[in-house]
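Complex shown without one protein chain; remaining protein chains in place.
What follows is chain A.
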Amino acid sequence: MIGRPSVPRSGWHAAVVVSSTAETRTAARLELEIEGWPGNAAGQHLDVRLTAPDGYTATRSYSIASSGPATGDATRVVLAVDRVPGGEVSPYLVDVARAGDRLEVHGPLGAFFVWQPAADAAEAAGVADAAGSADAAADPDAAEAATAADAAGAPAARPVQLIAGGSGVVPLAAMAQAHGDAGDATPFRMLYSVRSPADLFFAAELQRLVAAPAPFRLDLVYTRATPEGWPVGPGRLTRDALEAAVFAASETPRVFVCGSTGFVERVASWLIELGHDARDIRTERFGGT
């Protein structure tokens, strides 16, 4: 059997905005129908390219909040875009783009910041990471890997810790959703630092995942305003709060961190201080515009 890439091959595609709804005061949730989209794994991103009438182009990366085709129509993709004041692309996507508008997108992109249920089974068995395509559920390679995992008497997959700063929650929400959709037994936790309750992305979806059978715990840290009756006042995430919320280093979790550069580097350095192996920490930084 010829090996296969872990994620679908990327390419340039024409996309149509199917819907745009307010996600928060500053962000929109965009559903795109993308011609020829091969599906994507949870955690991947795409690049959106806008072209002005004079030929000037601006390209920006956006994490994908959905993963398919396991979740349904493989050519539908959900983005959640936060408006960056003065940005070239995000104000257009949040405030201007409406159903029927066309965009150019490049993707799916990135095989590093990705979580897939089947890939985990392969990893637990020490099997080369040959499974794990987006259509893993129907993939004989993935089934083989899972069987190998059972035969080897492998321990349950290592727990997964997701750590989000602000809109960095988008790829992590895709991972949590993929975990929930698969009914995956891997223990999952998400630590989500957000300004206020009104700034939460995917508030309803995350609450549904907490209640779903797949083990998922959500810890929220509010930096500017808390809900009424919240046990602690608003404030930035601290090392102590991080330590209290995340899987301990002794549980050897795989950790995914996404947020602004400052957030990601602060959190990653704390995790190292707390004994986590740098190789177990995968990070994705995002910038403005």
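Operating definition for what follows: a contact is a pair of C-beta atoms (placed from the backbone, for glycine too) under 8 Å apart; a residue touches a chain by one contact, two chains touch by 3 or more; residues count from 1.
In this section, contacts and distances are computed from a predicted model.
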Which listed name, "Ribosomal protein S27E", "GTP-binding protein", "Polyketide beta-ketoacyl synthase 1" or "Carbohydrate ABC transporter membrane protein 1 (CUT1 family)", is the one UniProt assigns to the chain that has been left out? "Ribosomal protein S27E"
Touch with the omitted chain, as defined above, among A:Tyr92, A:Phe113, A:Phe201 or A:Trp270: A:Phe113
For a quick check of understanding: of A:Thr26, A:Ser61 or A:Thr226, which residue touches the chain that isn't displayed? A:Ser61
Contacts of chain A with the missing chain: which residues? 3-7, 10, 45-47, 59, 61, 106-107, 109-113, 260-262, 282-288
